[in-house]
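Every protein chain of the complex appears in place save one, which is left out.
In this document, chain identifiers A and B correspond to the written order of the chains, with residue numbering beginning at 1 in each.
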Amino acid sequence: MTAELLLWCVAALLATGAAGLLLHRRPMASAAVYAASLAITAAALTISARALLSPASLNGVISLPLGLPWLGTHFKVDALSAFFLLVINVGGAMASLFALGYGRHEETPGRVLPFFPAFLAGMNAVLLAADAFTFLFAWEFMSLSSWALVMAHHRRAGNAAAGYLYLLMASFGTLALLLAFGLLAGPSGAYDFAAIRQMPPAAAVSAVVLVLALIGAGSKAGLVPLHVWLPLAHPAAPTHVSALMSGVMTKVAVYGFVRIVFDLLGPPTWWWGAVVPFIGGITAVMGVLYALLQNDLKRLLAYSTVENIGIIFVGLGLALAFEANEMQAAAALAFTAALLHVFNHSLFKSLLFFGAGAVLSSTGERDMDRLGGLIHRMPRTAFAFLIGSAAISALPPFNGFVSEWLTFQAILLSPTLPQWLLKFLVPAVGALLALAAALAGACFVKAFGFTFLGRPRSDIAREAADTDRWSIAGMFILAALCLVAGILPGYFIDALGPVIEAMTGASLPRQEQLDWLTIVPIAQSRSSYNGLLVFFFIVLSASLAAEAIHRWASAAVRRSAPWDCGFPDSSPATQYSPGSFSQPIRRVFGSVLFRAHEEVQMPPPGDASPARLQVRLRDLPWDVIYAPMARAVAYCAERVNALQFLTIRGYLTLVFSALVVLLMVLAIWQ
Amino acid sequence: MMADLFVQFCEMLVVLGLAPLLAGYVRTLKARLVGRRGPPLLQPYRDLLRLIRKEVVLADSASWLFRAAPYIVFAATWVAAALVPTFATGLLFNYAADMIAIVALLASARFMLALAGLDVGTSFGGIGSSREMMIASLAEPAMVMVVFTLSLLAGSTQLSSIAAFMQGPGVGLRVSLAMALVALIMVAIAENARIPVDNPATHLELTMVHEAMIIEYSGRHLALIELASFVKLLLYISIIGCVFAPWGIAVAGQGLEAYLVGLAVYVVKLAVAGLLLALFETAIAKMRVFRYSDFLGSALMLGVLATLLLFVSRIA
Partner (left out) sequence: MITPLAFDVAHLFAGSLVLVSFMLLYQDRMTGLVNTFALHALVVSFSVAWQAYIQQAPHLYITAAIALGIKAIVIPVVLHRMIVRLGIHRTIEPVVGVGLTMLAGIGLIALSIMVMLPITAQAGTLAREDLAFALSVILLGLLMMISRRNAVSQVIGFMSIENGLILAATGAKGMPLVVEISVAFSILVALIVIGIFLFRIRERFETVDIHLLHEHRGEQP
């Protein structure tokens, strides 16, 4: 029943997309399409939430006579897909709500309106798919529709290149997934998930499948070093689509990984639990360091997505490590941490992108060097963005902290693992995670501080006005969810119970009966956290302090020019700039990791022209992996190019020799 | 239950009451060590009183965040301090936050303060925030590694359980613990803006960090921030005390006498720690800004090493 309803939702989204294609010239088209998307995703959200809360009602595979005639297409909803459907439709509904206002600024609605619902439909279809063919078809549909959205503003500098790179990486990832499913299907060609589950592959094969799944899903999610397209493509799309791509589509990639590795692949081997967390830890640190060095607000957010994907993969990898050693309770903890972070990240990343979009639509700027002071002009956006920044920096009492805390708790269970490599590696990954969390704090101080605080750095920032009601509503709902998920995490953990149970065979103890809604992953004496009490205490002591101050202290306030150590300068150019903010951290980490190179060009003495500081950074994965690959491809293409200019006799020789070779192969084969 | 609640409130009040005294004590000691008379012991209280009686001078470009930040910073720091067992374990709200959460609460306070430093839009605020976040980006993971070491050893991230474990017979002398202690002290020095990372006594110097960040604050706002930084110093000393010198801490259910003894021992611990801090600060010179990363990087490495060597210690 559930799957059927959700399929109707997908169909309705596709129909909305078609309507958008036909009607995009009408004045109300934008509002109509987004309102329809909002309604449909809200319906899908309700359905999947109900499915998640009562998983017993889920049964039955729906087969439709579509696609390849001898396969058909199969759809099914289980606890895992119900959870991811929930995440996606929360993000989708909020993006539609935001776009009700934001979409009006779109210059070329014809390039966005048809694809936005199609993109949502594609993501939903990936989660509903219950056979490899449908999965891959939906996956590719999702990739292509998002590619079309990335290319919406293709005339802007850099966007075409971003789209090209995205297309390339997406095809590469799909290829890897195709091979993975090919291996899973085995010689009998069982493409149905249920059939694949029946016959787990041999150890060597499953290792190859793991690597392929890491490449396929990782390239979509943005694991280092497959992340290169992400920070180019995500910001290039219109902002509500950026939010969907960063907040939601990466989660579909996580789903793909979980579905293949946890569900279809059979029991894991212990070294998987070393590889995946290690890649996750590296991804987290590299992602946040890249983010810190950006001055473009949307690109900063996109890089921070890379970081959060890293955190999620650390949790997933730990779950693999524990599961391989049959420590189900610990595996459940790590898996819960990962899934909770999936949910949390979709909330705050969408929120932050919406904030960036609001700034973009009212100032036309993404460059933090030209923003500043917007807290005065856009107070509501600033408030929502502040909550999002605190949440993503893993600060209590918001939700980001809860999932990172759970991940740390899972890491602290690692000494019980029997393998020495894991015993050492997992705490080292913990150190990477701690580093990433601290750097994320610095990163979002920068993002918030230079966009919203200080004095305006350009006229356009001085004149900005707050955004429309719809966008504000979208941001405030998400901000409220961030707080609620932070102070009442027990309910969310309990809701995840069936998913965890299905994937790891155990689940965390029920949290909702505990006193004061504390969360206790293992035992009270070991660790516990109570977001509600922490929040309550902070509010209480802040109001106590305020009360005491207002009773006994002077309430006088005088406004004056800034003190600035006695040398105030009215020019906003004297403020710290985003580049100078990250300079210390760049010096500490960047000189090795990014080969950062600073050059100061001083004018000759007596010359009044300004001195220039130039910083050059190099992207190591790009230099080491992609540039040689591109050169190799270019070299091969150059060589193959000669084939275009053969004589007829030459072509005939080629065809003839190919035929002979094939015949020889056939002869040897028999 | 009621007794626990009472102890919890006492704890919060003790922390708040003693923090300025500790700061004044360290200041006086440092002055004596370099041959000055120094301010009286109670000077910080007077400073705070003076500040809250004065009017607030707000910069024209300051926003609501600038005015709200001191309250949030103070509240987060105070809540974090209230969760550290000082003279007694068995605080009522102990389970609300473990050591990781305490570190994160302090991070929340720092996040707000760094934003406040950027709010007015001056170069000093920016320089302070930027450096503060650089220091935090290394000090926080180092602190987390110390937490890892302790909680892997004690099997818990709750401070009271760790303190109970450290009082027990299963501890012994461990090189991991020694490393964790050194790393924790280094983090404490950096986080509290003490020499050699920052100088709490200077103004108008390009090398300052904390003071640069709060340079636009005045009046009651400044008082709250100062008080929060006093509390933070006390908090770190309390953590070090309750983990590495857990003697004399009263356990829940013991009588009034045990609590009084605990309080007395706690005051003695603070006095000793303050003396050591003053000695250290007098003996050492401040570092250049770009040496911080070496200092804190080695704290982080020590933390990681402590965790690694734990596995050697554990086979006993």
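Please note the rule applied: a residue touches a chain if its C-beta (ideal position, glycine included) is under 8 Å from a C-beta of that chain, and two chains touch if they have at least 3 such contacts.
Source: prediction; values computed, not measured.
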Chain not shown: contacting residue from A:70, A:420, A:645 or A:669: A:420
Contact residue for the chain not shown (choose from B:2, B:173 or B:256): B:173
Residue ranges of chain A at the interface with the undisplayed chain: 420-421, 424, 428, 592
Where the unshown chain meets chain B, residue by residue: 172-176, 178-179, 294, 297-298, 301, 304-305, 308-309, 311-313, 315-316
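As a convention for this text, only the chains that are shown with their structure count from here on.
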Contact set on chain B toward chain A in their complex: 52-61, 63-65, 71-72, 74-76, 78-79, 82, 93, 95-98, 100-101, 104-105, 107-108, 110-111, 114-115, 118-127, 129-131, 133-134, 136-141, 144-145, 148, 151-152, 155-158, 161, 203-204, 215-216, 218-220, 223-224, 289-290, 293, 297, 300, 303-304, 307-308, 310-311, 314
Residue ranges of chain A in contact with chain B within the complex: 372-373, 375-376, 379, 382, 386, 390, 393-396, 401, 405, 408-409, 411-412, 415, 423-424, 427-428, 430-431, 434-435, 437-439, 441-442, 444-446, 448-450, 453-455, 516, 518, 524-530, 533-534, 537-542, 545-546, 549, 552-554, 556-565, 568, 572, 574-577, 580-585, 587-588
